[in-house]
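Removed: one protein chain of the complex. Kept in place: all other protein chains.
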Amino acid sequence: MKNKRIVIYVAFGVILLLSPSFLNAYWVDVLNNVGLYTILALSLNIILGHAGLFHMGHAAFYALGAYTTAIINTTYHIPILWLLPVSGLVAGLAALVVARPIIHLRGDYLLIVTIGLVEIIRIALVNNVFGITGGSNGIFGISRPVLLGWKINKPWEFFYLIWGFAAVTIFLFDRLEKSRFGRALNYLREDDVAAEGSGINTAHYKLIAFVIGAFWAGMVGNIFAAKMTIIAPESFNFWESVVLFMIVLLGGRGSIPGVILGSFLVLGLPEIFRQFATARMLIFGAFMVVMMIFRTEGILPPLPRKYPIAKVLGREGSV
Amino acid sequence: MELFIQQLTNGLAVGGIYALIALGYTMVYGVLKLINFAHGDLFTIGAYLGLTLLTTLGLTNYLGPFGVVIVLALMVMGLVAIVGAALERVAYRPLRTSHRLSAVVSALGASIFFQNAVMLIYGARYKVYPHDILPRTAIHVFGLDIPLIRLLILLTSIVMMIGLYLFIQRTKIGTAIRAAAIDQGAAKLMGINVDRVIMIVFLIGPALGGAAGLMVGLYYGQINFTMGWLYGLKAFTAAILGGIGNIPGAMVGGLLLGVIEAMGAAYISIAWKDAIAFCVLILILIVRPTGLLGERVAEKI
Amino acid sequence: MSTLLSLKNLTKRFGGLVAVDHVSFDVETGSIVGLIGPNGAGKTTVFNLITGNYRPDEGEVVFEDRSIKNLPTHQIVSLGISRTFQTIRLFQKLSAIENVLAGCHCRMKAGSLAGMFRPPAQRREERQALETALQELQFVGLHDDAEQLAENLSYGNQRLLEIARALATQPRFIILDEPAGGMNNQETAALIETIRKIRDRGITVLLIEHDMSLVMEACEHLVVIENGAKIAEGTPQAIQNDPKVIEAYLGTDEE
Partner (left out) sequence: MKKVLFFALILCLMAGTAVSAGTIKIGLMAPITGAWASEGQDMQQIVELLAEEINAAGGINGQKIEILTEDDGGDPRTAALAAQRLSTQGIVAVIGTYGSAVTEASQGIYDEAGLIQVANGSTAIRLSEKGLKYFMRTCPRDDEQGLVAFKTLKSGGYKSIAILHDNSSYAKGLADEAKALLEKDGANIVFYDALTPKENDYSAILTKMKAAKPDVVFFTGYYGEAGLLLRQKMEMNWNVPFLGGDATNNPDLVKIAGNDAAAGFMFLSPPVPQDLDSQEAKAFMTAYKKKYNAEPGSVWAVLSGDGLRVVAEAIKATGSTEQDKLVAYLKTKMDNFPGLTGQISFNDKGDRVGDLYRVYKVDNNGKFIMQ
């Protein structure tokens, strides 16, 4: 069973890696969007999937990262990729400040507050707050990234940048969720009081989950800004947060393969349904309902973590 | 002062509509703990059905303005209630025992579906109600002109809220709804047909949403297929503000949200109005984590 | 013997109700102490006050000569007090071993970055935690169920799993809230053994229990509360013969 899964993942990875060679620029660009949303949804997955916090405002952090990049790049002409950590830091810091007072809110109250956050940020951007966001025009003229002397411009070039970043994210997040930190998030998701009673600083972990999620979303914002070269507040509206929320839940809360598949479905299906023209979103909506009914835990719910129990027991026996 | 009172009435009129939609949200939430994201679209459907009935049935030939409104309201509420019940049956019932977030995705899917269905059926352009249905008289108080219909909207919302409250508190079905809201399992053991209770909730909630849609159509005239999303979000905010699951809370939350928006627009900035409303909401929730009238349940350990 | 935990005039009110009313008693290091009283007497509230789930309105909780009444729960746990819950609060969707690993959490250091980059120290620590967790499972006799989901265990085994989780925090003081609840006689007898073994590891035990056979057999010292106030304290024999206790508690509540 486990081997079969690995074979599927490897095959998927190889096909994905080679896909720019047989897809046209349009489909490569669709995959680029899927990639960006995969990373975003993975970062939301830490907060929503693992820590179980109802966070429907992830686009706020994504926006902060994109705007940080855009503002610094267009005013000081610092190369885009250097700004990757800066964007992450700004978003992460914002999360730290914002999340602290609201983190204790229960389920749906937290949901509406995070919706409020993303709306406040969007309205601030539209109203050209501090005169640096360019209002509803947004910011344009963002430069293209240069990686090791190679200017990234074409869809297939972005494809490798984005999916490379996605691969790193998947690798790190997979380790993260199989560590003390990942477990702590699951404990507090399952039972806040029992987690605290087992010695877990739940408030701290909720906060850190927010910060890590926001940090990553900020970095995705950086790549998004570089790809679009123009960013406007409308790209970060509440609906984007809803899309991310749907990806995580449709794919499977707390499951990395699930989230990746969720991104493919939520971003890819409307593109595939394009031939239905005006009815495409109707079909998409119906699809979501049907999918949830037949796979209530998401399409690929997480597998339980494995521990080398036999190994440890065996060693103990020999001592 | 005059300006203040004028803005207060502006806010209350808008708030009355928020409150009416929020009532439906809160009822469904109270029993199922489900945020019915498709509720706003039921509101849209109410507005469109109202227009269709109004233009096809020719009620204005037989009835006076208020007769038309009442007949129309009953029909719209009935039809939207059926849509709501069907929605529950198809999209929510299969998910009742699973994690509550799964139902949220189903609700979002249903919302996308309804919105696009309305667009496909009625087209994407604005639709407009006939202008001459309701009398456009205004009453004069404190030197202000307050359109009569605004007062009627507010009044209707309050009457519906009180009616709903009495229904929940005083009738047998209401008791069953309250019981199911507290503990579905225990309610079942007490011989309450929980499926039926949920069905009733999904008849009443959407009916109220549909009524709100009709009201918006009749008063403002202009309707479009995306309007449910915005109103739905506002009503959800209102329900949370008042304490979700709490019927007077939805009313208070709706009216308060309307007033905060109007005051924010009047005294701070129009462009920042929604941000101001959300800031107030966040501040209120920081101080009262379960909303204004929400019960503070100390968790039993 | 020295005093490990000392409650001084502990008081907690919920609205108009005085749930705990000026309760004072000491727990000696290395003892097994029972807290008994009729339903609704405020026993669990006393526990919640010790573990920081509730804040006392008056009074003092002193653990190893240090006031802990304003510390958050997780910090109290890391000082060496751990507990089980009256209504079982396991992480039902997680495996038994992960439930016990939760207890190891407070003795570990690796943060999120270490989780991502896995330096050798982090790997050692994970290995160590896994060993500890397995030992604790073995201690309560659940090592064969390590990979079972908590929700699939029997009621009695869930109680034991909670104890294993509490032990994994490496406490000096453990609080058991009705550990025999839902257990049959055989299981209860085994539980008494386990409680003694816990004490033999040098861990002081405070427990709430309605099963009088367990209380009388396992406990060396009893504290009786009624309506939030302490009415008696002493050895099981003394308590059994205390007329006040018989009237308030044993006379009415014994099955």
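Some points to look at:
Letters A, B and C mark the chains as written, and numbering starts fresh at 1 in each.
Operating definition for what follows: a residue touches a chain if its C-beta (ideal position, glycine included) is under 8 Å from a C-beta of that chain, and two chains touch if they have at least 3 such contacts.
Predicted model only: the values in this text are computed from it and were never measured.
Displayed chains that the missing chain touches over the full complex: A, B (touch as defined at the top). Across B:55, B:171, B:193 or B:222, the residue that sits in touch with the chain not pictured is B:222.
One chain of the complex is left out; on chain B, the residues touching it are 3, 6-7, 10-11, 13-14, 116, 119, 123-126, 128, 131, 136, 138, 145, 147, 216, 220-222, 224, 226-227, 230, 261-262, 265-266, 269-271, 273-274. Mapped onto chain A, the footprint of the missing chain covers residues 24-30, 33, 126-127, 135-138, 140, 153, 155, 228-230, 232, 234-235, 268-269, 271-272, 274-275, 277-278, 280-281, 299.
The rule is simple: only the chains that are shown with their structure count from here on.
Shared contacts of chain A and chain B, meaning chains that touch the two of them, come down to C. Legend note: the chain whose CA centroid lies nearest the centroid of all displayed protein CA atoms is A. In this assembly, the C-alpha centroid of chain A lies 40 Å from the C-alpha centroid of chain C. Taking the mean of the C-alpha atoms as each chain's centre, chain B and chain C sit 48 Å apart.
Touching of two or more other chains is recorded for residues 193 of chain A. Among the residues of chain C, those in touch with two or more other chains are 53, 85.
Against chain A, in their complex, chain C makes its touches with residues 51, 53, 72-75, 77-78, 82-83, 85, 89-95, 97-98, 101-103, 105-106, 108, 110-112, 114-118, 122, 125-127, 129-131, 134, 143, 146-147, 149, 165-166, 169. Put simply, chain B touches chain C in their complex at residues 298, 300-301.
Looking at the complex, you find that chain B touches chain A at residues 29, 35, 90-91, 94-95, 98-99, 101-106, 108-117, 119-120, 233, 236-237, 240, 244, 269, 271-272, 274-275, 278-279, 281-282, 285-286, 289-291, 299, 301.
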